[in-house]
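Omission of a single protein chain aside, the complex is shown with its protein chains in their original locations.
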């Protein structure tokens, strides 16, 4: 493909050789002649010296670039997304031969252009919107609703009463709507508390492989629009999560927590039950949060503390050997 | 339903309006006219001011309550469990149309009233007790025994030789009896140690979604009666767990650990291999335990320490800035 075509796709123009033939998109360290690379900032452009045999997409602010051909854009990452979508078919497809004939699912109320794999179980009173895709080996319980354009990958388990919005992606092995973990001890034995609530998932939510979202005790577990959840995340009963929240891999969120919009929870962090995390707050990786976090706060460590406190304490901690020496000197000088 | 009927169910009587109509059970913050709420302690009763349009179940000790109708009980949580079971059908059901005809499973020895979904695989020499339910897409290997009244949710994998007690619940995606992680390095390469043991699960055990219990090397991995395990818990080869143990989400228990009866391990904690945790001990969330823990001990942190030590150290840590100042003052006053 001519570099010119890509420039047109990105709404920009080519600097340097306008006839350069792009063979593939690559990472900088793997590049070969004919490759196109995306350089996210000026520093990256300067680090890469021998660009002369390939093409680059760079930020607007770059004046000079050693690439044979280069394209300046306002947002390099957005341009990369556009180019990758144009160059590659990234979608994982249900093979045609594994699509079921919908006659087998005459008990399911469904919209147009629904694609369902063989060996998919769908219970009673379910409603599927238009363009829904469900891969083989997924289990959909009773009274489940799935909105337009949503995709359920293989081996997902969506239990009874779950409501899923539009354009949601459920990756492989996810479990939604399982019984919450709540017991009451009576004469030494644990009696399970029935979880009569459900899970409600908003629009454009994505849930990574092998994550799990338990249903509510009374009331529901709620995931807001646009929220993205990485792999192996545990979300307990009655948690309420806002819009456009990012939750990284292996995070655990205990029962009845509330996360505001735009919160970010980094990998392996844990949030104790009933904690409220304000809008726009960030929890650093591996932190353990047991108290409420204010809006826009950034917290670190275990027990989690505000960023500045954390850094201050850590620096004092580092200086402990020095302090021991100073005290010894004081003692000897007496 | 009349509030009177609920009072009868709970073995108590109504105070206030005896004809109040209960429409549903709700959480306090969601309540609407006609709702019934459960208030677990006096503090909660006092916090909630405007109870006048709904009904409440409260502890015995409460003398005054602003609810239109209220019921006093000895154990509010137990009463909530009773009421929820009475009001709601909480059970997740295998849809009738997805039950297999048992002729397909003529090779399996089974009791009465067994309910098995389509697309369930059961290997050779298996024995299922009365009232066992197995959901679609579960895989049961060879020589597996499942006791009366146990339920296996969709996508569980129960591998060869596993023994499961009575009234056990295995939630979706659980893996029981997989090979333990043990290798021996010979000339740079890792050789797998064969795990010829099995997993033995007691009565009334519950295992949360996507948890995994590996089989023993020589000898077995054992889970005691009444133990409840949350989601995504890893239990390694040869671990022995006592009775009525509680293990919260994302906990990892390494090989050959022993946990006494009534132990509690909070979320994301990790226990190193061969550690013994005494009866009734508690491990706090996110702790890392590498040494034995005595009976009834409560341990915190990483490396885990007794509660009092942990609190004392943490308070000294907090006071470090003050200590630095004091040392500086001493130096300047010389």
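Letters A and B mark the chains as written, and numbering starts fresh at 1 in each.
Here, a residue touches a chain if its C-beta (ideal position, glycine included) is under 8 Å from a C-beta of that chain, and two chains touch if they have at least 3 such contacts.
Since the model is a prediction, treat every value here as computed from it, not as a measurement.
J.: From the listed residues A:1, A:114, A:285 or A:298, report the one that touches the chain absent from this view.
T.: With A:1, A:114, A:285 or A:298 as choices, the missing chain is touched by A:285.
J.: Can you tell me which of A:66, A:125, A:231 or A:290 touches the chain that was removed from the display?
T.: Of these options, the touching residue for the absent chain is A:231.
J.: For the chain that's not shown, point to the residue among A:59, A:111, A:172 or A:303 touching it.
T.: A:172
J.: Which residue from A:33, A:78, A:102 or A:308 sits in contact with the chain not drawn here?
T.: Per the contact definition at the top, the residue touching the missing chain is A:78.
J.: Residue by residue, what part of chain B touches the chain that was omitted?
T.: Spelled out for chain B, the touching residues are 107, 119, 121, 123-124, 137, 139, 141-142, 155, 157, 159-160, 173, 175, 178-179, 181, 183-184, 186, 188-196, 210, 212, 214, 218-219, 232, 234, 236, 238, 250, 252, 254, 268, 270, 272, 288, 290, 302, 312-313, 316-317, 319-320, 323, 326-327, 330, 333.
J.: What residue numbers in chain A mark contact with the hidden partner chain?
T.: Considering the whole complex, chain A reaches the absent chain at 25-27, 30, 75, 77-78, 80-81, 84-85, 87-88, 90, 92-93, 95, 97-98, 117-119, 135-137, 153-155, 169, 171-173, 204, 206, 208-210, 226, 228, 230-232, 244, 246, 248-250, 267-268, 285-286, 302, 317-318, 320-321, 323-324, 327, 330-331, 334.
Throughout what follows, only the chains that are shown with their structure count from here on.
J.: If you average the Cα atoms of chain A and of chain B to get two centres, how far apart are those centres in Å?
T.: 27
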